[in-house]
Every structure is written in C-alpha cells, then in structure tokens.
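All protein chains but one are shown in place.
Which chain is which? They are A and B, in the order written, and residues in each are numbered from 1.
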Amino acid sequence: MTKNITCVTCPMGCAITVELSDSGEVLSVKGNTCKRGEVYAVNECTHPQRSLATTVKVEGGIHNVVPCKSAGALPKEKIFDCMEEINKACAKAPVALGDVLVENVCNTGINIVATNHCPAR
Amino acid sequence: MNYDATVVGAGVIGSLIARELSRCNIKVALLERCNDMAMGTSKANSAIVHAGFDAKPGTLKAKFNVEGTALMPELCKTLSVPFKPVGSLVVAFSDEEMETVKELLERGVKNGVPGLEIYDREKLREVEPSISEEAKGALWAPTAGIVCPYELTIAAVENAVVNGVEFKRNFEVKSIDFDGNEFTVSDGKESFNTKVVINAAGVYCDEIAAMIGDSSIHTVPRKGEYMLCDKTIGGLAKHTIFQCPSKMGKGVLVTPTVDGNLLIGPSALDIEDKEDTATTAVALESILETAKKSVPVLTTREVITSFAGLRAHCDRDDFIIEESEKNANFINVAGIESPGLSSAPAIAVYVKNMVAGKLGATEKADFNPVRKDPVRFRHMSNEERKAIIAKNPAYGRIICRCETITEGEILDAIRAPAGARDVDGVKRRTRAGMGRCQGGFCGSKVVELLAKELGVEINEITKFGGDSKILYERTK
Partner (left out) sequence: MLNYDIVVIGGGPAGMAAALKAKECGVDSILILERAESLGGILEQCIHTGFGLQYFGEELSGPEYADRFIKQVLDEKIEYKLDTMALEITQDNVVYAVNKTDGLLEIQAKAVILAMGCRERPRGALNIAGTRASGVMSAGTAQKYVNIDGYMPGKKVVILGSGDIGLIMARRMTLEGAKVECVCELMPYSSGLTRNIVQCLDDFGIPLYLSHTVVDIHGKDRVTGVTIAAVDENRKPIPGSEQYIECDTLMLSVGLIPENELTRNVGISIDRVTSGAIVDEYRETDHKGVFACGNVLHVHDLVDFVTKESQIAGEGAARYVLGKKSDPEYITTKGVDAVRYIVPQKVNIKNEGDVQLFFRVGSTFKNATVKVRYNGEEIISRKRPRLAPGEMENVVLKNDMLKSFAKDGVIEITVEV
C-alpha cells in the first residue's frame, strides 16, 4: 500500500510517497528533500502530530489575549481537547515571551508557552 | 413631550427643513428610524447639484431645482460642507441627440437657468479631454456643481441641534394619531405630541401619509447603482458628464466627487422592496459599459467600492410638497427624487414658511446659522498641522492611513452634536475607511475609539446600527 503525503514541516511542501506493509509498517519513503521530511512522513502514517498556535486569556494586560504555541508537536487527534484546556487557562499580566502558560496540556507532556510579551495595562 | 413641529425622516430634505424651522421660536423634533441621519436616499445618490434644465417648465421640480441650486453655494459655505461648482455637460453622440441637447437648452432658458451654452465637438474635447471621440457636442451648464449629500445632511442636523431641535434616532414611526388638535407620533414605545407633522420619509413617505388615512401618495422605490473609483483617476472627468436623458431619468453620468474620486452611475430599476440596496453584477456591468460611451478609458481596475441607493419615484412625475388632503397640519414632502438634492435648500425654506404661517411663528434673534468647519487634517498646511497638534495631540495620531484621518477628527465626529454612533457614521463624517483599503486597517481602530467614547464593549459597536454588529463574544 502506498500513501501520498504533502510534507508540512516547512514551506517547501514536498510531495512524499510512503510505502506501507499490510500491517502498517513503513517500508520506504520517497520524495522528501530532507531528513525532517522523512520523519514527518513516517509519523504521519503511524501517529500524526501537529503543532498548535492559539491564544491564552490575559487578565490586566494591554490586550485581552496573548499568543501561545505548543512547545512541541501534539497528537493530531488531541488538538481540540488541547484547545478546550487552553481556553480555560488565564494568565496574569505581565506575560513574557517564553512563559509557560499551560503545563503538560492534556497529559501530552507538552507545555503551552507564550509567543509574545503582554505588558500589564 | 410636546412639540410644535415634528419632521419625520432625517434625510437631506427633513434635515434641512428641521434646520430652517430652528430659525423660529418653536419646538421642533426630527425623527429618524435609523442609527444616523442620511441613511436612505441621501447617502447613495449622484451628489450632483443640477443646473435645472431637465424638469418641465412649470413643475415643482423646475422651480425648486433652479431656486435650490442658487442657494446651494452659500448654504454649503455657512454649513462648512464641500461644494464645487464644476459645471455639467450633457453629451450628444448623434445628430438626433444634438437636437435633444438643443431642446434641453430651450427648456433651461424657460426654467430660468443661467449661462447655458452649446459646445461643439472641438470645444467639448478642449474642456473635457477624456471624452469619447464619438461625442458630437454638448450642453454646458456652468451653475451645476457637486456636493457631498450626506455631509450636507449631517451638517444640517448638527446645526439644527445646536439651534434647539431635538434629534431622535432609532425612532421608527409606527402610528400617527390626531385628536382634533394635536398629532401623537409614536414608535410603539415613545411618542411625540406635535401640532404639525412634516412627512419627509423618503421611500416610506407613502406609508407615513397612510397613517393619517392619506392614500394619495403613490411612490415606488427606484434603485440606482454606482461605482466609486480611486482618486488616482479622479481627474478623468473635470465636469459632471451626462448622457442624453431617457424616461427612467438622467442616465449614466461620470463625475468627479468633492473628495476627488470619480463616480459612475446610476442604473435605474423600479423595485418593490424599500430596503433592497444590494448591488447586482448585471447593473454594475451595464453602468460601466454605458459610462465608457462617455469616457472610453474607464475600467474596473480603479473601482474601490460600489453601492446602490433608492429614490422615491412618484406617479405624478413631480415633487409633492403640500398639505395633506386629510389634514392641513400634515405636510407631505414626498416623491423627492432627482433633482431633490439640488432642490433641498429651496424646499426647506418653502416648507418652513408654510409651517411658520400655520403656527404664527416668528424668527428668533439668537439663531446661529453657522456650523463650525470640522478639522480636516489632510487639507491643512504643515504650519496649521503643527499648531493644531500642539493644541490637541489627538490630531497627531493618524488612524486612517489611506485618507490621512486623525484620532482627533474621529473623536470630534463622535462628540459632535448628533455625533456618530457607528462605524459608518464615523466614515461619513470623517472619511476614515473610505480610501482604497476600505477600512481594512483603520476599521478596528475606529471600533475601539467608538467603544471607548460611548462607554461600551467593542463587540457592541455596529457598522450602521440595528443588528449590523461587527464582533461576536470574546474568544475566551
């Protein structure tokens, strides 16, 4: 069985072909232009992951929200659960870029970190 | 609440009538169903002050057009409204149309229009270089001009309010009762008691008249669609360029606007829905094609927005400005289509005299006719800019990049008498959001300023009142 995948690791968007055995084992990866592409393609066939960027509510800041991202990739199927947990969080201004806003989101072992500063009002 | 006179409808007609009435020692109310004045016909029309040669001699249209056009320059000066006496051309493309142009000249002379002249092909091309090679000649009317119709309306209301008129927005008249002495004008929640009612309700004038049992007014909304082009091609027309008129009106024109844009339109289609101001692909395509007959180089490339307006077309084919047959203290000012804007100043004076006669009103001594010129940063010299920012730093912050509109001007627009309450209201008063990006950058800033000034959350701010909200709830 072959699977055609568009790599989303970087803006190149390589078209990768993965050959899988009947049991779902990866036999070969073709079409990638870098090692990251190969890793992505294998992951995409076995346990797809996505990074998540959104915002966290801020109290007392110059804005209502501060942008954040997952410090690593999250299981794709957990994205909406993670959104739900992140939307419940609330940070207190001032927030600094890099601050951990949600620890171990949805037990994924991944932290949600601020990607900008939000000074106090 | 007791009033002497109540005007229904804050379009250019109702607003100028209210302002005229504010000269008198009487209590005046101006009722508007929308969140702002100039929300109907007055905000979406050709913005032309016609010379007055179109209407049949002897009609009210002919009389008030010529009189109104004569009053317009001075009125605009007093109210600090931009007016440009650019003059107009009716272009003929055939020998037959040259005959029509000559007939228009004769009619104009009968109507008392000054300065009319026939231009031949060469003279026409000399004064209007981008005109089509096909043009044979034109009727030149030097008294025609261009004005900003909603700015005139806004200025009239502001000045009326300063002179004591009560301006009531979001008041949709649902019933008018007469007890033999006074009218009660109600929206179902609040009511105004008044001795005289002036029906200036635009496309709704038939329904307002029907509230007192007057079924004599038969109007139909006639839709006109327009395209507005970027200032970069504003110079393509030096004058208002008409084609020869037809049964449905004065046809498609190409004209500069007072702000330096180029306006193309209108189409003309009688419709049923009085709220249908949607533009249609068919009409927009057709007006461009027709306009290209006058100015062939036009393309859609420079179009920055399109819009449609409705005018109340009356089966009498003339304005109705008279006491209702049902009640002498109920004055219909109805069927005001083109040349309504041009006629407005004269209609206002005429109706004021009617009302003052009925009420035995006298003019008050402290009437202030002048509406202060709003700060227009973009038109200022650098020295003036320095001085005004020194006085108020808010004029140092540019909110609308395309049109160079400052925070100070937007705050002025919100704080003015009968000031802006929504994003479109700010736009009409200041031009913020009217440029080529159409509010892409400044829209959210305007929302913020409105929310702050009005003391509400930003998701309560609307585009033009009603349910036209811009934002829903907080994301989290």
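A few remarks follow.
Definition applied: a contact is a pair of C-beta atoms (placed from the backbone, for glycine too) under 8 Å apart; a residue touches a chain by one contact, two chains touch by 3 or more.
Treat the numbers as computed from the prediction; the structure is a model and nothing was measured.
The residue from B:Leu30, B:Ile233 or B:Ile304 that touches the chain not shown here is B:Ile304. Residue A:Thr115 is the one among A:Thr17, A:Asn43 or A:Thr115 that touches the chain not shown. Screening B:Ala278, B:Ala328, B:Val370 or B:Val456 for touch with the missing chain picks out B:Ala278.
Shown as candidates are B:Pro57, B:Pro374 or B:Gly396; the residue that touches the absent chain is B:Gly396.
Summary of contacts with the chain left out: across A:Lys3, A:Lys30, A:His47 or A:Lys76, the touching residue is A:Lys76. Of the residues in chain A, those that touch the hidden partner chain are 6-13, 15, 50-55, 57, 63-65, 67-69, 76, 79-80, 83, 97, 115-117. Within the complete assembly, residues 227-228, 275, 277-281, 284, 300, 303-307, 382, 385-386, 389-390, 393-394, 396-398, 401-402, 404, 436-441, 443-444, 458-459, 462-464, 466-476 of chain B touch the chain that is not shown.
Following the convention adopted for this analysis, only the chains that are shown with their structure count from here on.
Contact residues of chain A toward chain B in the complex are 55-57, 64-65, 87.
Chain B contributes residues 474-476 to its touches with chain A in the complex.
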